[in-house]
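Removed from the display is one protein chain of the complex; every other protein chain stays in position.
As written, the chain order gives the labels A, B and C, with residue 1 at the start of each chain.
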Amino acid sequence: MIIVSDPIVVASPSDARAAFPLLAHDPGLHYLDNAATSQLCAAALDALVRHETTCRANVLRGTHRLAEAADAAYREARAAVARFLGGVSADEIVFTSGATASLNLLAHSLGATLAEGDEVLVSVAEHHSNLVPWFMLRERRGIVLRVLPVTAGGRIDLARLPQAMGPRLRLIALTHCSNVTGAVTALAPLVAAAKAAGALVALDGAQAVQHGPVDVRALGVDFYAFSGHKCFGPNGVGVLWGRREVLERMPPFLGGGGMVDRVELTGASWAAPPRRFEAGTPPIAQAVGLGAALDWMTELPWAAIRAREARLTRRLIDGLEPLPGVRILGPRDDAARAPIVSFDVEGVHPHDLVQVLDERDVAVRGGHHCARPLMAALGVEACTRASLALYNDEADVDALIEALAHALRLLR
Amino acid sequence: MIIVSDPIVVASPSDARAAFPLLAHDPGLHYLDNAATSQLCAAALDALVRHETTCRANVLRGTHRLAEAADAAYREARAAVARFLGGVSADEIVFTSGATASLNLLAHSLGATLAEGDEVLVSVAEHHSNLVPWFMLRERRGIVLRVLPVTAGGRIDLARLPQAMGPRLRLIALTHCSNVTGAVTALAPLVAAAKAAGALVALDGAQAVQHGPVDVRALGVDFYAFSGHKCFGPNGVGVLWGRREVLERMPPFLGGGGMVDRVELTGASWAAPPRRFEAGTPPIAQAVGLGAALDWMTELPWAAIRAREARLTRRLIDGLEPLPGVRILGPRDDAARAPIVSFDVEGVHPHDLVQVLDERDVAVRGGHHCARPLMAALGVEACTRASLALYNDEADVDALIEALAHALRLLR
Amino acid sequence: MSDSIYQEAIKTLAQAAHGAGTLEAATGEARLDNPLCGDRVRVQLRIEGGRIAALAHEVRGCLLCRAAAAALGLRAPGSSAEELEAAAAALARLLETGEPPAGLWRELAAFAPVHAHPGRHACVRLPFDAAIEALSRAAAGSG
Partner (left out) sequence: MSDSIYQEAIKTLAQAAHGAGTLEAATGEARLDNPLCGDRVRVQLRIEGGRIAALAHEVRGCLLCRAAAAALGLRAPGSSAEELEAAAAALARLLETGEPPAGLWRELAAFAPVHAHPGRHACVRLPFDAAIEALSRAAAGSG
């Protein structure tokens, strides 16, 4: 038997931890690996469990009462995502299995409208999930892939934008926020340049969404991709938002049930977006959980949370910098950054560091963070990353600094 | 707060209903829409919730304790699927987001090894998810798609196999069990013919798995695809099993984190299977839930369950046949069939029927069941389908027949 | 069964099948499909002096769809384009709210319980959507 509580309301940021079952059950844990996966909020877990135990059915074609309830829940989940993204149309929300699937959908579906020699612009700061799909498109269709470098400070180098934009630029696909350095991409000049060139802009929002709602129309972009598990929602679900006019002229990517209009043995015709892009049974319960997570997030006091995250980031950077041999990778200032801080420790391998920190209940991540080109640009093979979310506090940051000082003594 | 019970053990088939939270909470419901989605067993829900609340982390690269626990759980889920499929190697299990995703993966990845003019053989009885991906491959690569017809009795017509196999046959991709007629495909002659022709065999097992473990090696096939939500597991997860030797020579499909070996700006090299085919964060909690569902299933007395499902199917067919204007689509005999029965009712539209049955707490599905070519072959536009699972009993079947008799009076 | 959507009124309407058939000398015609369920409606109409002089429909669909088409076949002849559009809008509001709005064609009130079943709204609306499409084709002279 499963008893599910009412969703917990977070009246102030200090309540946040109680709204996360895993953290509530493990009060000693300093979870600072949020860029890899954030914890699941009770609102999302409750919604998922309630869905599976009271209205589980397949969607779209059923007319019995469970199917109607599942349909309504799935529709409402789409509406919740649309609200979170600044009030776009629910028909512009495509559910996928995650940010990686969203970006692959884009590379295949929009990619099918590109010709040999058309250009796509990415950056050195991308996660592999926003690089490899474009590598593959280059193989498949002979597009030209251009790459913006990063500055010494680890930010995407917008000064190089003019040279990086070729005459056949069709798409700029960039991370909204680096999963390694926390740098938030300066969008205004990019969007202006793209508009002037008649190119589309796609953002990989995987790292941005856990730090508050995003108004995609205000950003002026055309596509936005993210994963549920990085914004307090369930695993196994993600989103691709796209402007309706653009989605409408994209062919489908995956084939199967639900995305077709007509199927004869000679071929098939396609349903309208978003269903055109949702072949097969979608991750219904996960979408419902994600909708609940985003609705929960939308109600939070983001100005206060962001100020707090910034304060903690400052405290973290100030704690790291004096440690011997520790070098922060990427921006050290407070401007336009998410609470993600990666660092290199001379003579100490990140995996050793992570393990020793773990022995002190501090969870961080070491490795290349699926961003090898950025690692190479920053001059490291791997690094250690601490990433904060709304449930982290001073104690988490201080525990990390203290454990790190201990680790440095132990490991060097 | 969430309290999770111990997994419920099903000592006899009549206990089964208690092992399904939704059914336990809604004792009056006659759920006969299992071919669309089966209900979620408590073992799977408990495992999913336990995972999300005690060891949620990203997999594969983390070394802190939550990440290690998540890694172990994900690995164990792969092992559970491998056991369910007859004890194959866990490295042959690729987790996807569902059967549709599995079949698209196959069509893209194996498809990339096919040349123009190479032949793929499907049947008229396929679900759109095993048709449209091949249509799309035909568009992309100029393969030749051949289609086995069905007999008047609604079974794939194996007598036509010799003509349907062209000289460049590379793959036979068929449903293991029709989602409309319940007909189970006779595999022995197919596999023998494929072997003789040097072609591979892929089975769409979406409808087979909820009726017991499948020994894929004994079947002699090369690929097997299915969805978690149709075998009492979570939504948003599926499986593609492939023989190691074949998987190893297939290129990846989706690009992203986790499936690469090396990434430089000039390109990337690929990890070994199964990770080569699992780009991005996989549906971890869902895979863990699926593993629990399959482990739970593996322990059940399948001989008894199958005998019971067959008895109920007979009772259903015997109840339907005398009803005026009711015509059963597909096999009416007991041989080689799953407990799925579709029927046409002269002068009554399936959607009206479904709605009236719903008013009597009987949940069935009406429509084309994502199998339009089969509908056309059976001479209907749409039909009504009742599909049984291990928790159904005589009362469910009798409620359907009684409600149907009522509906016929009401609607004609 | 009190809130069954299969009220006697709907059944009677569907059986009456007002307007079923084809029309000679139609000035506008439209065919619409609902790919979700395979319902298909063809509506033909003839406009004379700014009014719908005649309307005919062929429906392959469910009882709800047939009943809606019959209401159309009963009421549309003699109406103006504006009146038909107003009727379609009133029907849409009925489905959305479950409350019969002012100006709803009397026969359509029987569809109120369909409000609770969003998956069936398209079945009821399909004949009206097709009629409006046929109207606009007639206006464009491309019927």
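Criterion: contacts are C-beta pairs under 8 Å (C-beta built on N, C-alpha and C of every residue); 3 or more make two chains touch, one makes a residue touch a chain.
Quick caveat: nothing in here was measured; it's all calculated off a predicted structure.
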Requested in this report: Could you tell me which of the visible chains the hidden chain touches?
Outcome: A, B
**Report entry** Option from A:Val356, A:Leu374, A:Leu390 or A:Leu404 whose C-beta touches the chain left out
**Finding:** A:Val356
Query raised in the report: In the full complex, which residues of subunit A touch the absent chain?
Result: 348-352, 355-356, 359, 366-368, 381-382, 410-411
Report summary line: Those residues of subunit B that touch the unshown chain are 60-63, 67-68, 71-72, 260-262, 271
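Keep in mind that, in the parts below, only the chains that are shown with their structure count from here on.
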Report task. With centres defined as the mean of C-alpha atoms, identify the chain lying farthest from subunit C. Result -> A
Query raised in the report: Where the CA atoms of subunit A average out and where those of subunit B average out, how many Å apart are those spots?
Result: 30
Query raised in the report: If you average the CA atoms of subunit B and of subunit C, how far apart do the two points sit, in angstrom?
Result: 39
**Report entry** subunit A and subunit C: spacing of chain centres that average the CA atoms, whole Å
**Finding:** 46
Report summary line: In subunit A, the residues touching two or more other chains are 61-63, 67, 260, 262
Query raised in the report: When you check subunit C against every other chain, which residues touch at least two of them?
Result: 36-37, 117, 120
